[in-house]
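One protein chain omitted, others in place.
Our next item is subunit A:
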Amino acid sequence: MPLYLPIAELSMNVFLVIGMGWIVGFLSGMFGVGGGFLMTPLLIFVGVPPTVAVATQSNQITAASVTGALAHWRRQGVDVKMGLVLIAGGAVGSYFGAQLFTFLRSLGQVDLMISLAYVLFLGSVGGLMFWESVRAIWRTHRGYVPPPIPREDRHKAWIHALPFKMRFRKSRLYISVLLPLAIGMFVGVLAAIMGVGGGFVMVPAMIYLLGMPTNVVIGTSLFQIIFVTALTTIFHSVNTQTVDIFLAILLLIGGVAGAQIGARIGLKMKGEMLRALLAGLVLVVCFRMGYELVAEPEELYSVYDVKTPIVEAAP
């Protein structure tokens, strides 16, 4: 059943779109990730223009994050104060990210930037995660238990030296506000240029840099993602008019159904096993994007229509 998408300006099979939403929803439910890093490349792969894929994906992540954040909220798993600081940083980052996106689009280099960002971030995060989980699997196999790190030693000296300290009761932290602001800002840039929530960067940063307790990390990151992707959606709508609501809704329908089943299966699997699988998946996407960059393309040329902005509907 074809459906014409008015913003993407192409006709897509409804079941294909819902199916893609389902698969990505399933994987994100299973691994507990947003899935933006899977969906954006998948959309580009099936022919959606990269600009539309990135902008539309932000919109879809907003919805998925609301659902996730609600569940964590009920479990008291959201540090609102920390979340607000991260959002403040994220808003600034998202604004500049969207500006960069618009600028590179006019130069014809936005596709390159998307690919490079994916290769760089997925490669490093996937590589680290893979290494960490393989080591964990190996250690469980051997029966090795790592010694617990004392709470006082969680921060490096330079983090304590930063000014503007603030107390975050829920996270039981007293640290400089600059650090979460910077993390939020960085994630905001990624959200705008990659069409991701940025959880894959924010969650490790919250654990290892901020030293937040794990029970509030996911909820707080989802809380931040809601607002940052919402802002990103608005920035992209205003700058490039590339948000396709219909595409987002179809992906959501599939995603919601897939996530429920994925989450159930994820509960039955071991943590380090899941992380190893997720790392493998991240690396596959990274290699796929990387291959496109280095392999000689079949068609060296590309054509872009320059749309004259319309102010009013044609009579």
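Quick notes
The working rule: contacts are C-beta pairs under 8 Å (C-beta built on N, C-alpha and C of every residue); 3 or more make two chains touch, one makes a residue touch a chain; residues count from 1.
Criterion: contacts and distances are computed from a predicted model.
The complex includes a chain that is not drawn, and of the options "Membrane protein", "Sulfite dehydrogenase", "Thiazole synthase" or "Peroxiredoxin family protein" the UniProt name matching it is "Membrane protein".
Within the complete assembly, residues 1-4, 6-7, 9-11, 59-60, 62-71, 74, 108-109, 111-112, 226, 230, 233-239, 241, 243, 245-246, 248-249, 252, 256, 260, 293-297, 299-314 of subunit A touch the chain that is not shown.
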